[in-house]
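All protein chains of the complex are present and in place, except for one that has been dropped.
So, chain A:
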Amino acid sequence: MSTLSREVKNCVVVMSSEESSSYPDDDSELELGLGLSLGGGKAKAAPPPAGGGGVGCDHQVVGWPPVRTYRMNSLANQAKSPVTEDFFSTFDECKSKNVALDKNNYAGNRTNNTTNEKGFQKKSLFVKVNMDGIPIGRKVDLNAHTCYKSLARALDDMFRTNVAVGARRSNVEEQIVVAATRQPGRLLDGSSEFVLTYEDKDGDWMLVGDVPWEMFLSSVRRLRIMKKAEANGLAPKIS
């Protein structure tokens, strides 16, 4: 148990970075939600120690809201994007369940999402992200981004911090990133020594950025920030 400042101790990333809370870019999408929501804004009058967290910092109150880890993990592993036709049971299983759905018959989810009048529905698509050299992985919500640029920037922020807090459990989804001082420099713009790759539903590792964003969303299973040298000399293609 290392001694740490109390403030840092109280900030624990329980599940993953809550990317949805810290993008200026995504405000326009959030506006929709706010407009149709039911006065949720008023509740923010009280100074929130918990909630979405600050920009660029994954602060959350430990153990709040009081949802059991077991339940959080089960929900997280059920990432289901409304955009995709395929879906995954869990990201931990090695087998991928490649189920092709008949577009016409798959009335349920798609209909609900397109005819939903209740307002903007943001469903999460959490995928694991591992970075070479860091033993503990993170998770990022891909549906919180609309383009490669914002994803790259978020990952850059996520893995560049030097916060070291003791892990409470061995479960990867709960652990906090323990990182040695990283070399500053933006990830994925070619200047970094790392490239961003992803494993697709066929189990192949691809460079991120080659296909349209929507197509990427429908086939990505997990991400890996790989050392350039290991990426077979392929140049990153993030524009």
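In the analysis below, a contact is a pair of C-beta atoms (placed from the backbone, for glycine too) under 8 Å apart; a residue touches a chain by one contact, two chains touch by 3 or more; residues count from 1.
Throughout what follows, contacts and distances are computed from a predicted model.
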Per UniProt, the name of the complex member that is left out, chosen from "Proteasome subunit beta", "Calcineurin-like EF-hand protein 2", "F-box domain-containing protein" or "DNA replication licensing factor MCM4" | "F-box domain-containing protein"
For the full complex, which residue in A:Q78, A:N130, A:S150 or A:S219 touches the chain that was left out?
-> A:Q78
Just one of A:T69, A:T146 or A:S219 touches the chain that is missing; which is it?
-> A:T69
What residues on chain A make contact with the chain left out of this view?
-> 1, 3, 6, 9-10, 12, 14-15, 18, 20-21, 30, 33-34, 37-40, 42-52, 60-72, 74-75, 78, 80, 87, 89-90, 92-93, 99-102, 105-109, 112-113, 116, 118-119, 121-124, 166, 168-169, 171, 174
